[in-house]
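Of the protein chains in this complex, all but one are displayed in their positions.
The chains carry the letters A, B and C, assigned in the order they are written, with residues numbered from 1 in each.
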């Protein structure tokens, strides 16, 4: 069955800064969508949506037609309406997969699902990032080089304030010596969540073949098991005779 | 060092329903506070606060003077102000321990820290609850009978929609056959969280010696390691020479 | 790609006790194999092996040709040779899935991979078991009734001495009031492990459609991601220039 992926991007840097537009002429969402199509082919159908779209492209029907949502945001987290955030959270709890990227650690959809500050250390100095696999049997790490070498990147460092993840898949180091839990998974309700930190607007990270491999693997992994979209809810069952 | 515990209770049933007042003449908060004092003596100083207090008794200074906050609520979750909830969340992230009791699974302070629905199955039919220890080496289970037998209780059953807990300490069964993860721990920021489901306004559960033992153990366990109260925050360190 | 499942059974009760043979005329392995074939069809190729086979049917080539090994044992754990156990452990670390059933909690392959006693409480009194799903979004719980009702079963109860599992999928209750973490997952090396407690030689549990559904789901879930079978090993890399 085809996985329906929706790549969401605030798309602000690309439309306001020519230097960024040069790196991502089709937007970060365009680059990510292209990578998914390239690696997953018929396995996936990819749509994109941005902040400027009506209801940010996150209307009820759009989410109902999405198996896995990828999220990139940075400067406009606060411009995402609380209604859209609540819808996304409800769909994740009901089974939609969510892949949060890079500066999306501060996106409302992420901090509300995790309940922590999701704060971290950062420094934009074009440092080399090495992404090491800590779970070689994990589906998201399948076929991924150890380490992934990213020539120039923004540094994200510990302490990364997240709850204990379900699976610890990747840990990065940076030229300046910092480390970061760069690939971690969570479960909320029936939904699977993957956070992956490599990726920044100033570096062409989403064209990196290994980063694309990780995202393609993650889309497969986060796809819901069941076709039904239903968040857990309260029930008040009568007492039963079991036999 | 004395652990400063604050027992918070919405205190609505007790003040509006004589039958409940009879079970808990000093309020649920009073019964819990009494149990902590009895078991922990000088180790703890216990205060109480209720919804009706100014700022619900959860003003900045009150929280700053609290090492472990115990929370009981049921019918008035929505009456707790968002400001108070935000303060509690910030203090937990900064290191304050939090013990959430019974119907507090739907308290805003809990669902916001966990990011899930925290929904469950329930039935109020005065059933026998057995609380089994699944982590006998855990500090919260120290000296606790296996199982705790509670003669009459409201049933709480799976599926309990919580994130994967850090530690799975107790699992309950009920006369009707349901099971429930009745004692689980979480970490958020620097703070430790324990959820414990036994306890209801209609049954004198907070007078049960074994339940009191669990709560006393939990207060010790949730007390912050450090005297400093500071939630994790973003930093932007310069690159350093390390040697 | 077809999943190659191998159902291993000590096959002692069935060959020495006519009453058990009546319940499982083709052996417990036969009943399980039949269920997998029925539910997974072409997705799976199923073989069986027993203690009495040369090298217990667990020779190097047999394991190399196995994606997921299912294990049932009870009275003959000590008769499994240490060489066979070491081979199984190595294959699991290298990526082979392992599903351990019921009294297999004391199998050498399980206790060595877990490092704990794997002890529990038990009572054979033909009690009703209810198997409740605690992770409704988990692939192993897909399409499974909540709860599974098993009319008569041996009781397995807490404390079950296992390490903290990766995923907590099912919890059972028994007529006598006991509870048990009846479905739990672990990772060792590149291999995925699922323990599932329902199933006993004296009750026809492996003919139960819901138990069969769980086992079929688990075979899919435990199948290795990669075709390569290689346990993690020490390396001594030279220092590299990364860019």
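Note that a contact is a pair of C-beta atoms (placed from the backbone, for glycine too) under 8 Å apart; a residue touches a chain by one contact, two chains touch by 3 or more.
Being a predicted model, the structure only gives us computed values, none of them experimental.
Residue-wise, the contact with the chain that is not shown comes from C:164, picked out of C:45, C:81 or C:164.
Here one chain is not drawn; of B:27, B:104 or B:224, the residue touching it is B:224. The omitted chain makes contact with just one of the residues C:47, C:112, C:128 or C:220: C:112. Among B:52, B:75 or B:149, the one in contact with the hidden chain is B:149.
Although one chain is not displayed, chain B still touches it through residues 95, 128, 130, 135-139, 142-143, 149, 151, 166-167, 187, 189-192, 224-226, 232, 242-243.
Where chain C meets the chain that is not shown, the touching residues are 89, 93, 112-117, 119-123, 125, 127, 157, 159, 161, 163-164, 166, 176-177, 186-189, 231-240, 242.
In the full complex, chain A touches the omitted chain through residues 128, 130, 132-134, 136, 146-147, 157-160, 164, 167-168, 171-173, 177-179, 181.
Keep in mind that, in the parts below, only the chains that are shown with their structure count from here on.
Chain C has its Cα centroid 37 Å from the Cα centroid of chain B. Chain A and chain C have CA centres that are 33 Å apart. Listed for chain A are residues 166, 187, 189, 232, 242, each touching two or more other chains.
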